[in-house]
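Here the complex is missing a single protein chain, while all its other protein chains stay put.
Order of writing sets the chain letters: A and B. Residues in each chain are counted from 1.
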Amino acid sequence: MYDFTYAKPANIADAVKTLAADAEAKALAGGMTFIPVLKQRLNKPSTVVDLSALGLNYIKLEGGKLIVGAMTPHGTVAASPEVKKALPALAELAGNIGDRQVRYRGTIGGSLANNDPSACYPAAVLALGATIKTNTRTIAADDYFQGMFTTALNPDEIITEVHFPLPEKAAYAKFANPASRYAMVGVFVAKFASGVRVAITGAGQNGVFRHAAFEAALSKSFTPDALNGITTPVDEMNADIHGSAPYRAHLVGVMAKRAVAAAG
Amino acid sequence: MVVDGIGASVKRKEDLRFLSGRGNYVDDMNRPGQAYGHFLRSDVPHGKLNKVDISAALKKPGVIAIYTGDDFAAVGGVPCGWQIHSKDGSPMVEPRHPVLAAGKVRHVGDPIALVVAETKQQAKDAAEAIILDIESLPAVANLTAALAPNAALVHDEAKGNICFDWHIGDKAAVEAGFAKAHKIVRLDLTNNRLVPNAMEPRAAIGDYDVSSGEYTLYTTSQNPHVIRLLMGAFVLGIPEHKLRVVAPDVGGGFGSKIFHYAEEAALTWAAAKVKRPIKWTADRTEAFITDAHGRDHISVAELALDAEGHFLALKVDTQANMGAYLSTFAPSVPTYLSATLLAGVYKTAAIYAEVKAVFTNTVPVDAYRGAGRPEATFLLERIVDVAAREMNMDRVEIRKKNFIPKDAFPYQTPIALQYDSGDYLATFDGALKAADYAGFEARRKAAAAKGKLRGIGISTYVEACGIAPSAVAGALGARAGLYEVANIRVHPTGSVTVFTGAHSHGQGHETTFAQLVSEQLGVPHDMIDIVHGDTGKVPFGMGTYGSRSLSVGGSAMVKAMDKIIDKGKKIAAHLMEADVHDIEFKDGKFSVVGTDKAKSFGEIALTAYVPHNYPIEELEPGLEETAFYDPKNFTYPGGCHICEVEIDPDTGVTQVINFTAVDDVGRVINPMIVEGQVQGGVAQGIGQALLEHAIYDESGQLLSGSMMDYTMPRADNIPNIFVGTETTLCTHNPLGSKGVGEVGAIGSPPAVINAVVDALRDYGVRHVDMPATAAKIWSLIDANQPKMAAE
Partner (left out) sequence: MAQISLTVNGKTVSADVESRTLLVEMLRDKLHLTGTHVGCDTSQCGACVVQVNGMSVKACTMLAVQAEGAKVLTIEGLVNEDGSLHPMQEMFREHHALQCGYCTPGMVMSAIDLVNSHPEGLTEEQIRHGLEGNLCRCTGYHNIVKAIAAAWPIMHNKVPMAAE
């Protein structure tokens, strides 16, 4: 790891100021992605800005929405009675990210800022049509994810909270990469009065994406069988030593059915 | 009666320190004035090393020195400890393995420079300032590429990248067997390349004492004396009395810490140059590209059977990947540790095997838990299953029909080894019963009702361990003896210190060896200490691998204790004024037979050290004995493993539901430890069968180079593992023990794959190579769907 200056600002304004002051300054949330990257010397920040004192660790229900502060750890979301009641699929998802130790520290904000193509939260945020609130603006999920490790965030912008609309039904089905246990394929389905949204993580070449064909079919009939015969384009799938593109395309269908079944 | 002697599940002595965080692993140690070493390594798989410019790096903060290949031109290369001769009698091609790369880099991870600095981070910082001029050359990243016509050469002297082309067995007899066969079954198999991944990464501290001229190397090793011999005699030219090698607590080895590695030599040498201790600890990422890998064989096997299913002859042609350089024992693995095991538990009349060892631009490959024997067992147990199916015979019946019967021992196989004892039917029946084999079809149906494909697989095996009679090993190419040494020091008050050449890195020797002492000398455990892992304390030794510690190291202890007792009897006879032939030693007492006269072990010890009333004319004072034990034969543990799996046809995921191992490991000293050894080995076998694979891309980059991509078995990948034993004693060592360290990893992989193939029986799948990953299984299911629908 290269050395850097460590800063732990006490409010958002100071944090933004520190980040803006230096192009090489970087935010630190749970560190579950960032610290391994630093250890491999793949990143050389001048200043590391710890966001843990900004008061962004909270969960609340407001105006029919579930609001999760950016610094809320996965484990807190998983265990939260509010989340379990209002949006159990999200608690379930959070409870299966990484391992117990990762969940104590890794945060929703860090996961979304990082936008790892095999991360779990992006699927929930996109399928639920959530809104990402930053220190300057709100960004709709459909505009936020812009391909692997790429988002609409500006370099010195900080995610502050995520607003989730509450669906009638929702579920997440994850097929874990056997080695890393990240999502090799993760499918989040969310049924609203207005229709069904389906987001796929892990599988696509361009990170998380919505599955229009699944959405159309499920909006007509929210049953696993409604997905019979609907395929996922193989040439848009990722391929690596853990699975070919056809395998991933197939798993997208299997996990989607399982998610619909779990949503009930 | 000794309550905690042989056969008792004594709780481990070593656990208290490990559980309270007081273990002493190499990376826990720090020497006064210590500097830190960091190795700059090649990220080019194969290249001409034109220039290593260290001038800028030398000016970086904290840098003490930087060494490159040029600095090591005058020292020896890293030696290989086993020489194989090719069919034509020529010795294997043995290219120089420089301590730091010289002229060329040959695999990703090949060390180019050693940076010594005040801190680890400073050493890393400086390494980034070294300017390398490497001209990339075409690389051969796997066996097929290396053997292709006109393939790039890893070493110019190894034409066609062949290290040796060896054979064993009676070719004519095999051809005769094939000529009269009713059926010949052929199977092509790959034994997947593995990364050992002991949880403790390798680490070493080189130290040099300017005033005495003594070198000390602290290292994560399974055999410090072997390292001292290889490094002292072959690489650095340091005589033994000036070189001490210490291997303290070691966090797992599984073979990967047997070998002498270049880093050890580089650090020891450099410590004398900078006159400071230098510490290096591998990162896991570094371990992936420097620890010797395991397996990586491609074989074609052909089995000839008569009409009743008797095995007439077996022919095997294997290509074995050696990697870029020959690691310490690499040549022995596919040859004498594998091909000689091809008889397995069967009466196969004729066997012939050929092995081509091949250089590639990959990390060296050497022994990994089981070393050669898992490869042989996988091949045999797979081809037997395929043969059963193609002969329309039951898998159980075909095995029973071909077992070596228990009255045939000692049994001379057609391929060099002579098995001393065994009862393969006993372990087989024991396992079938414990696994409820008879009730399996009902479980298959129940699984099918849930949409799962359930399969059961059997494997039987024998292995040769307790390595090895020195004369035999020498005739086969070993460059060292393979005896073991024990020194037993009885102190004046009757407590005992054992200095053993065997090394414990998880096996629990501090406990089992104490049990041997307790049993034989009647001394309680808290009066016994086992010392190992330090050439400065232990007279000599060959270390721990090949499941040899108890059968060879333990036997040396028994021999040394026999000498102690003999001497004790003489002292007792003198004290009690009896004839030495009338003295009996039992339960810790020397007594005169037929009388109630007795002396305790402690009294005799005290007399030996305070010889006021002592046969001083005939007997030296003191009570300390050393014994070298050279085994008379290998030992032959055997057994049967049964695995039951369920496959989810939608995803291809295989879950191991039940695993049963019934093994014959000879006399069991501590059943608790035996169970643990088997369970650990089985988990590694399940890992090999379903999850683990070191994959290089065509260019020579390791794709599965971290735990993000190399699938390590986790708790939820492994089932509960039932372990049973059926015992026949080893006939040629004093303990009757055979060895248990490797059986789990040897017997289990084919059991798992046989179960997977069984689960897929309706899909027309004949064979699945390891690892049977979900992706692989799904593609087999997917490809064979139409066929099933048509049936």
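Just so we're on the same page, contacts are C-beta pairs under 8 Å (C-beta built on N, C-alpha and C of every residue); 3 or more make two chains touch, one makes a residue touch a chain.
Remember, predicted model here, so these are calculated numbers, not experimental data.
Novice: Among the options A:Glu24, A:Asp99, A:Glu168 or A:Asp225, which residue touches the chain absent from this view?
Specialist: The one listed residue touching the chain not shown is A:Asp99.
Novice: Which residue, B:Gly206, B:Gly652, B:Gly676 or B:Gly747, contacts the hidden chain when the whole complex is considered?
Specialist: Selected residue, touching the omitted chain: B:Gly676.
Novice: In the complete complex, the non-displayed chain touches which residues of chain B?
Specialist: Here the touching residues of chain B are 11-12, 14-23, 25, 27-28, 121, 197-201, 249-252, 254, 283-285, 505-508, 672-673, 675-677, 679-684, 706-708, 712, 714-716, 718, 720-721, 744.
Novice: On chain A, where is the contact patch with the chain that was removed from view?
Specialist: These residues of chain A touch the chain that is not shown: 1-6, 8, 28, 31-32, 35-36, 38-40, 48, 50, 52, 75, 98-102, 104-105, 180-181.
Definition applied: only the chains that are shown with their structure count from here on.
Novice: Indicate the whole-number Å distance between the mean C-alpha point of chain A and the mean C-alpha point of chain B.
Specialist: Each chain's C-alpha centroid was found; their separation is 44 Å.
Novice: Any idea which chain A residues touch chain B in the complex?
Specialist: 1-3, 40-41, 175, 178-180, 240-244, 246-247, 250-251, 254
Novice: Would you tell me which residues of chain B are touching chain A in their complex?
Specialist: Contact set of chain B toward chain A: 121, 124-125, 128, 285, 650-652, 691, 693, 695, 703-704, 707-712, 773-775, 778-779, 782.
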